[in-house]
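Only one protein chain is missing; all other protein chains are in place.
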Amino acid sequence: MALIERIFPICRSITGNGVRETLAILRNHIPLEISEVPSGTKVFDWTIPPEWNIRAAYIARPDGTRVVDFAVNNLHIVQYSRAVDAIMPLAELRPHLHSLPDQPDWIPYRTSYYSENWGFCLTHRLLSTLPDGPYRVFIDSDLAPGHLSYGEVLIPGKSDDTILFSCHICHPSLANDNLSGIAVATMLAHHVRTLRPRYSYRFLFIPGTIGSLTWLARNEDKVGRIVSGLVLSNLGDAGGMTYKQSRRGDAAIDRIVAHVLRHDEVPHRIMPFVPYGYDERQYCSPGFDLPIGCLMRSPSGEYPEYHSSADNLFLLHSDSLAHSLAVLKRIIAVIEGDAVYCSRNPKGEPQLGRRGLYGAIGGQRTAGYDQMALLWVLNLADGQNSLLETAERAGLPFSTIRAAADALAAADLLDPMLLDR
Amino acid sequence: MALIERIFPICRSITGNGVRETLAILRNHIPLEISEVPSGTKVFDWTIPPEWNIRAAYIARPDGTRVVDFAVNNLHIVQYSRAVDAIMPLAELRPHLHSLPDQPDWIPYRTSYYSENWGFCLTHRLLSTLPDGPYRVFIDSDLAPGHLSYGEVLIPGKSDDTILFSCHICHPSLANDNLSGIAVATMLAHHVRTLRPRYSYRFLFIPGTIGSLTWLARNEDKVGRIVSGLVLSNLGDAGGMTYKQSRRGDAAIDRIVAHVLRHDEVPHRIMPFVPYGYDERQYCSPGFDLPIGCLMRSPSGEYPEYHSSADNLFLLHSDSLAHSLAVLKRIIAVIEGDAVYCSRNPKGEPQLGRRGLYGAIGGQRTAGYDQMALLWVLNLADGQNSLLETAERAGLPFSTIRAAADALAAADLLDPMLLDR
Partner (left out) sequence: MALIERIFPICRSITGNGVRETLAILRNHIPLEISEVPSGTKVFDWTIPPEWNIRAAYIARPDGTRVVDFAVNNLHIVQYSRAVDAIMPLAELRPHLHSLPDQPDWIPYRTSYYSENWGFCLTHRLLSTLPDGPYRVFIDSDLAPGHLSYGEVLIPGKSDDTILFSCHICHPSLANDNLSGIAVATMLAHHVRTLRPRYSYRFLFIPGTIGSLTWLARNEDKVGRIVSGLVLSNLGDAGGMTYKQSRRGDAAIDRIVAHVLRHDEVPHRIMPFVPYGYDERQYCSPGFDLPIGCLMRSPSGEYPEYHSSADNLFLLHSDSLAHSLAVLKRIIAVIEGDAVYCSRNPKGEPQLGRRGLYGAIGGQRTAGYDQMALLWVLNLADGQNSLLETAERAGLPFSTIRAAADALAAADLLDPMLLDR
């Protein structure tokens, strides 16, 4: 939450100094490697646009009173607005003004990255009271050759097979979308660095769409090693968990997240893939079709504050952020802990009682919880079923099955198999 | 409706002049080719029966008053009744009389094609008031070597792969079963002739069972080119749509009809195949197992008027006939319009905005309807998914997806693949 409060005021966009400043702050927490890619670089069907930086923007009355001022809220400016200095009546200004008639007290968030334009966003309440003018319109911005900036952390594991986490860093002062994703990803990367992971982990902090396209274009050789991944966004609101499946729908990550959420205390929803949303659109384009889903609390576009000034720090709950992080740690625990075993005593059950793994007095009504986990692991330890599949068939959480497998392995009852995920 | 009114009074059966007269009238609308197959011809396990023609039939009192008269309603005679001229008491006549005790004002429809017999059908109300007799029974009919008649239209397409539509023409004055099917098939053939279709289309107007068996036996070389088909019947009543699946249950036609009905405004029902009903019984026999289903409104046997004099012109609605025809045109639009594409920009999304296919100002809450269709087509344009599969996954009507594919192809973003259906 402290990290989010620190970076909330910065005016980020898909390029510019706001992104650089944000990445520099994240670097205090994790060893971000920062890339700068020149404007004009071709990335697949796209071209990296000019860099946009803005210093000031306002609409003022003839007496100099500022009606709308970027200094007050950086959502007031349509992102990528070109420089303007002009006097005009309301009639001429009006097409450049954006508001939310249904939410008259909120400022909308608008962009015009690839079509040169300018504009202001303001509350509908203010807009509807504006006199005819004239107004001075002033935007002090640069739209010039520069760079697109993004950050990444690679935490190498025993295998080059890689788990990708990706979050977009291009939104200005919007809290849930997506400072929540940025903060949770930062803390998760911090956590993974404390493990000696089996898989390698890559965390991307990138501008939406053009950022993921740029990373993909510059790292096509690495794409084939991505075995699972998640786009992280909207992770701080009070809602339950939402998982949007990968395009494949039955990838390992889809099964893992569904399992973890099914055994979580918080309500959840699984949504099928649709080719709209965040950077999963690019990762799941047909030429890549990566096994990458999207983890959210309230889904983008489905909560009223989405893409408006109401998506501010008041919308976030530190409990929600902490819970989102805990869910992600559990997801990683499954990714890291899943395995396939062969029972060393596949014919009949091994005698667990002799090894202290079974109640001594028989005839009681029910096997204990742990005892069932032991029996499930042994029964499915045929070199075919993974522990996750065992947990699913047993209806038990992965952690219980993993613990049972550990106990059985310690008693020399299981042989590990190579897991080919 | 005018066509149905014209052919309603004719006494059709599985052979005879009533069938010829009906086919001659249909020939005014579509270029029917008419076949005549001699009685005694073997068709698989069956033999084409003698031709039946009837001129008059009645039951009269001694004073000449006609109690039951074929001239009043051709349902009064059991089809294929042999000639009779005899005087008998009610006790002797009674086993030859058929009525519907549950529907005392309706005349049932009965046949005895393959077992020589005679009989009359009458209302139960009349039957229950008949005095003991005697009665003069008079049937002036021929049951003699002749021909079985049927009609067909072939509309050649670019491919010899053929779509088959089949309707039975053997019922006398029954409107929904099956003048409705005959009329809709005629109008549909008329429509297909206005297309330059990809597939070839064959329309069969045949007597039930023996007619489809005869066509199959004489055209075994053509059967392998039938890639989809529908039996058409009961298409004029006020009920919703009913689709009875092919024996395969997952043939292209099963998926296509289910898709069209799901996006139709009228309620519908999908029924699994059962080996009872109309000529799909023959088309779906194990030696052929053709991908042919049956499209109806109220299914045969499930509406009270079925196979009785109450299945008359009052049961039909011109709106229902028109809607049935519209659904069939939509089915043909899917058959003709389905295709598989490869995106020319499979890595990431192509930049739609640059091509005028995407809104210029970003940040708004929802993508438009058409925009989602564009994204779905691009996302699934991997050479694996057909447009129908894309429409199903997107939950959008085929026509919307087809239109999106046209827009993308026009923007040079798609390569067509050969569709191997």
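First chain written, first letter: the chains are A and B, and each begins at residue 1.
We adopt the following convention: a residue touches a chain if its C-beta (ideal position, glycine included) is under 8 Å from a C-beta of that chain, and two chains touch if they have at least 3 such contacts.
What you are looking at is a predicted structure, and each value in this text was computed from that prediction instead of being measured.
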{"item": "Chain not shown: contacting residue from B:Pro31, B:Pro145, B:Pro275 or B:Gly395", "value": "B:Pro275"}
{"item": "Given A:Gly64, A:Pro101 or A:Gly348, the one touching the chain that is not displayed", "value": "A:Gly348"}
{"item": "Where the missing chain touches subunit A, by residue", "value": "343, 345-351, 353-354, 360-367, 372, 375-376, 378-382, 394"}
{"item": "Contacts of subunit B with the absent chain, listed as residue ranges", "value": "43-46, 78-79, 98, 108-115, 117, 119, 209, 212-213, 216-217, 247, 274-276, 281-282, 284-289, 301, 306-307"}
